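Here the complex is missing one protein chain, while the rest keep their positions.
First chain written, first letter: the chains are A, B and C, and each begins at residue 1.
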């Protein structure tokens, strides 16, 4: 492994030989599943490539965080998550969005700020929600992890057979509220799955500059929560670890923390790149590009004869067409109408209160009473 | 150990026989040190007894949190801490205050709200500071632990040969910012000593109702910080563990977390008691009273012939006199004068700015410039 | 007629709310002990069990985040803080998530969360146990702020908070908890943004909030002794404000004093004066005035506390200066 590959804890060093990941195996995973993983990753990659290519047209007027190079983790997640589950994402939403919502259109329209976007154009890439699909994004680190815990708690109380997921990065782990959440989830044995895309950096700041102990999973375990880490560019392993762990959570075995070690190729935000700031080594980037999750899986599939090159080419073409159409439609989609600010921020109806509560008149307050002075507490 | 003694992790069960602590030994600790520990505990106990006895006079008009039963931890601390060190305390200040400041008077006057109090009567028992002695209290849980880390960081940057201490309970450990502090202290190898009086409860709520893993030290270690826990009613062991650990921090070996397992006899706040709420078992309370830190040490000292009963009686009498006088003086001490609220909250002078900064006139702003629209970030 | 104390009124509201709807839950440090947050949550555990009446770790930030998740799943959580000051740990959850959730979801989701913060006053609470941030909360879009001054309102506004659709910060002044008055037994509502005229008068209007309401009533009594008829308007909610009622009382008396139990600068009192000035400043017979706390943190010592908190006499004097 090259110097400066600080994003990985040593657990994985034996899986790397001469700069190449050698741990991939399709054992116990059927061809259809492998193909689904592959399709997911290609869809995500091509979606982001298209956003990046068109961004300079200045029609997508919101901050956009790309996850190219990290596709294998959300691919594994996509296969394990169900419609009735809830998923909360940090700012880098595209992979998590696609894992939960599958369709391109509500995301693309949202990025274009159109009324047909998942959030009606009020949120954009970093804050997008798609309520109908139980997907919620947000750009303040760690905050929504606790929200996911609350969803899990409600599921537990109401006996809802579903799980809450939260997707985030190694940066969110710096925040204290993350540890409040881990403690509480372990304490209450919540049906909660925490998915950490550990790409080794919070913006430019490497993990070892922010955390004294690199092994996040070990810290989580000390709080009483199950935790598994895996080489995050291996989509099959990602699928294996995630689906197994999620299965255990579904069986009521309590919450789990899953940590995929991966790397983002693009700059932290936007399509322009930020390597001029030299916060990471080109060697490190090269290592991870050499171990592209899509390429690793593609080579394996071809090697094992699971798929023909032709099928891949067809897939790529077909996704390209789908994207072309989605972007064309998005650009034609109407912008939101002038809004009533108050109605955007407050409910206009109170159906429950109307149903349950009577109107009463106060009989008038007797002011000749002394205020209490609280005692010692 | 009786049922319901949830405050102790099992590490200590072998030190308890038939409800009595049998682990005490004076090995390697000289008689003078033992006596100092004893004197400290007696002073603290008698101080609090006096506050409790006089509280109903309604002249000490502030919330007061007693630490009776917990004296051994601050006794150990008192012997390890130096004047140049800084100590930050949570709401239960008396033990920590005495460990750092030694004198009764500034505390008692403060509780009476007098101008001669350590904080001039603006703070009371739960928020008291004694700046001249580098002692600072505060009643919001966990907050001041991070402040202590900042003091330690400044000591590190400025090469000041002193340490920062923070004293708190098991409740503060629930807060996320506590874990932010642990991570940061370990990362920067700060000259920081965290002293946790684990009395098993946050107000009425037992630790196992709030934390999935009871062994706080183990969690702290997972974050990369040294941690030691000890039976917190054994003053000699407290002294041993604290002075050894503090020595290591002074030698630059990085921060440490110290956890004494103990119990508070009084109610959470005020002298009235709160056992009518039945949040803890009387059996549990009885166990800890049986293992009173003062009694344990006194018996050991007498048994080993370190001291005569007469000396103890003299000590108690002399502390009593000192306290009588301090309380009498406090009651005679003047209240604060009418204040200038603004000057209480803002500095009235800016000596540094006066020294370093010139006065300049703006030449007038050209408004014919466009505002920038931030890009993706 | 049956009387209840303020804390009992809140307690009854919570009992009834939990009985009416199994989605109502009460969460907070020590809510499930018999002392029950100064009596406001007593007995809930026994009746509704530990899933719905839940003690919480000392982790205020997570507590609110979790409530946001619970509310999304249809629950109606009521959170409690023994002091409002402790709630400040959760400001990220409040300001960056809860307040904007409805907006960000493009109106598709609402969060019926009630957060009760108790404001300390007196007995040396000091600077970390006595702050009331209702001014902050009323500045923040997407949340409502209840400040009931009487047992009747405490029950009705708690009911309205729990069964309304917006997040509510419910500011309860500890010193009001012993106040008693007739409280109807049935579950009823007191709506947000509906101020109550507590005492009519023609000479000067006192617009008051929370614990300033009893003070205003006493000041009006003092003034009456001198032949001055003060009108007292109890705002009841600090957000939304009942603009109509504010303008109406100002229009009637042409003299406005606002009594707000918070620091003076940039608080709700300033908002009330601004509203009136913008709409009818020219019609006033005297310049408006505020009675607030000094722009200072709270001292512990009794002599300083006495200077810090204004009295009914201070309020009466301020009114008289206007005539």
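Here is the rule we use: a contact is a pair of C-beta atoms (placed from the backbone, for glycine too) under 8 Å apart; a residue touches a chain by one contact, two chains touch by 3 or more.
Small disclaimer: the values here were computed from a predicted structure and weren't measured.
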{"item": "Chains in view that touch the one left out, judged over the entire complex", "value": "A, B, C"}
{"item": "Of B:42, B:125, B:181 or B:262, the one touching the omitted chain in the full complex", "value": "B:181"}
{"item": "Selected residue (touches chain absent from view) among B:95, B:120 or B:271", "value": "B:120"}
{"item": "From B:140, B:301 or B:319, residue that would touch the chain that is not displayed", "value": "B:140"}
{"item": "Among A:37, A:54, A:123 or A:323, the residue in touch with the chain that has been omitted", "value": "A:123"}
{"item": "Positions on chain C where the hidden chain makes contact", "value": "61, 85, 88-89, 91-92, 95-96, 99-100, 103-104, 126-128, 131, 133, 135-136, 138-142, 239, 241, 262-263, 265-271, 273-274, 276-282, 284, 286-290, 295-297, 299"}
{"item": "Chain A residues that touch the omitted chain in the full complex", "value": "61-63, 113-114, 121-124, 126-127, 138-142, 171-172, 174-177, 202-205, 209-211, 274, 276-279, 335-336, 338-339, 341-342, 344-345"}
{"item": "Interface residues of chain B (partner: the chain not displayed)", "value": "86, 119-123, 127, 129, 131-132, 136, 138, 140, 143-158, 160, 164, 176-177, 180-181, 183-184, 187, 341, 343-347, 349-353, 356-360, 362-367, 369-377"}
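In the analysis below, only the chains that are shown with their structure count from here on.
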{"item": "Chain whose mean Cα position lies farthest from chain A", "value": "B"}
{"item": "Busiest interface, counted in C-beta pairs", "value": "A-C"}
{"item": "Chain centre separation in whole Å, for chain C relative to chain B (CA means)", "value": "35"}
{"item": "Per-residue overlap in chain C, given as positions that touch at least 2 other chains", "value": "57, 59, 61-62, 123, 125"}
{"item": "Shared-contact residues (touching 2 or more other chains) in chain B", "value": "62-63, 174-177, 210-211"}
